[in-house]
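What follows is one structure encoded as structure tokens, with my remarks underneath.
Shown here: the complex without one of its protein chains, the others still in place.
Entry: chain A
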Amino acid sequence: MAGMNNSKNQRDSDIQKKIDHEIRMRDGACKLLAACSQRDQALEASKSLLTCNIRIMAYMSELQRMKEAQVMQRVALRSSDAGPTDDRLPCKGKVAISDLRIPLMWKDTEYFKNKGELHRCAVFCLLQVGAEIHDTDMVIVDRTLTDICFDNTIVFSEASPGFELRVELYSCCSEEDYSAGSTHRKLASKLSSSLGRSAGKKLRVAMDPGACSPISNGGGATLLLPLPSVGPKYHLLAHTTLSLSHVQDSFRTHDLSISGNEECSHWVPLYGNVCCRLAAQPHCMTQQMISGCLKVKQFGGDPQSWTNVYGVLKGTNLFCYHRQEDIEANVEPAFTISINKKTRIRASEKDLHSKAQSICISNHYGGEEVTHTLSADSREDTHRWMEAFWQQFYDMSQWKQCCDDLMKIELPSPRKPTLVTSKQGSLYHEMVIDTSDDISTVTDILARRMQELELRSQLGTSPPWMSLFEESPGCPRTHNRLPHSPLRCPRPGLLSSEASLTSDSYSPCSTSPCSRHSGWAEPLSSPSSHFRPRTLSLDAKLSTLRGRGYGGVLQCSCQPPSSSSLAPIPAQRIPQATLSCSSSTSSNSSSEGSHSPELSNGTSFSRPSSARRSLRNLRAKLDPRNWLQSQV
């Protein structure tokens, strides 16, 4: 009884600590909100404030529930009724929700024509199981988005199978001006101090008078304080509740209940669904439920052929190792008996040879029924094992589909740096090339990027420009599929036939002057503040280098140095000799009088086959950046 009390007190004080922590966070958020002037800071602070408030409410109600349970138990113990039957409790588990995506439903006129002001809202999600509340990152939504995506993975570690995961979407219009005047602050502080005392008293009365530590009083009892009048306010836009029946190892769509309508300032037109991946790992699947020494015999076998094993019950299997040490040594178990929904386990009266009962486990493998007989050393052990098996069956019946197979839950990793392929920007805008840099700097940057992204390539998200580095000279450059791969690193060993790198030209020009980069880079809806579009294009860089007399072949540090020709072509005038050389090659290769652009002097590259050439010619022709030239 004393022990029970102690644990309860421990839990109470845990919750109390959490409440205090949240109140401190809340105070901080209020101060920040009052002090900040930037819109996104204010939005973040307001979001923290809302989250803190909701957490405090949840902890308070948890505290209340615990106290009620305590009182009920005391009443039950005092009464003469027998205690409640020893109900079996199912094991707890991890529940993870990830890849939340909420589709939007803009009017087609809004979305396609993109007329009028861009009305933006800040949204985020709150996910709650019991008293555990997590928030996602905040996302700014405007009518160029088709879905709201939250990348966070949120894991609740101790959920029971009857959990209810409440998903709430909060939104706030992000247009208003929130200047914090000093009058507002004074008002807020006045309110808090005056409400504090009375609110604190009320709350203390409401709670159990004789119970444990009171809520922090005085200026801290700001629980009834409404949100500060300054700053952005979030409103509940939609909610839904998910439970065990929604758990699946893949993405599913669920309905959302939407509160609010078009008139509200915080309105975002939702399609009415939310897609997410809700996975659960019950502890019975991930942890060892029981382990110990056993003797196992296959049914119908020789009565003397007992095998001594060390058995471990985990998930849907009973692993039988030769020795206990094998588990740490990662040695494969001697054999494995499945324990799943179709398994039948019964205790059997054993023959005269052994003293204790033994346990029979039957499974159907294929069409056959296979039975194993287990025997423990003592009656108590046998009883323990039976108990564990019953518990396992009970857990599996409670967690239902989560026990068929172990669902994967990816733990949220520490924040990675901004993805290169995020829709806010492209590698193009990230690369800052100084005028003093030379081409090797560029390739260094690219090589570093490649290393960084190698990790991510397993997830299949390698950026489009990676294909440029693939060592297959025959593979056609995927122009049409990659509208925004602005890099033109010369293919190793082969000279590009693009006009920008041909040597025939007129070096004084810059084939693609800086101002052109907007022509092919994807128009950014809201350029991230990190990337400033002052970068020079790689093409312009290359042409400047060419103008300085590096000639037709550019030495890239990423490229095996192609033989010979770094013959610098004089900058201003192309000597006739070079022209004749290239004209003869080009006239040889002209098919119908027009092929463009011309291939550069072929001293250092192998003449590509005609199929490849025609394909390249076609691609070169279709590329709007080339300035076509035709021979007539």
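Heads up, the rule we're going with is that contacts are C-beta pairs under 8 Å (C-beta built on N, C-alpha and C of every residue); 3 or more make two chains touch, one makes a residue touch a chain; residues count from 1.
By definition in this document, contacts and distances are computed from a predicted model.
Taken from the listed names "NADH dehydrogenase [ubiquinone] 1 beta subcomplex subunit 7", "Tax1-binding protein 3", "Elongator complex protein 4" or "CAHM3 protein", the protein name that UniProt assigns to the chain not shown is "Tax1-binding protein 3". The missing chain, though absent from the display, is touched by one residue of A:Ala35, A:Ala76 or A:Leu628; that residue is A:Leu628.
Within the complete assembly, residues 499, 504-506, 508-509, 511-513, 516, 576, 579-580, 583, 587, 590, 593-594, 598, 624-625, 627-632 of chain A touch the chain that is not shown.
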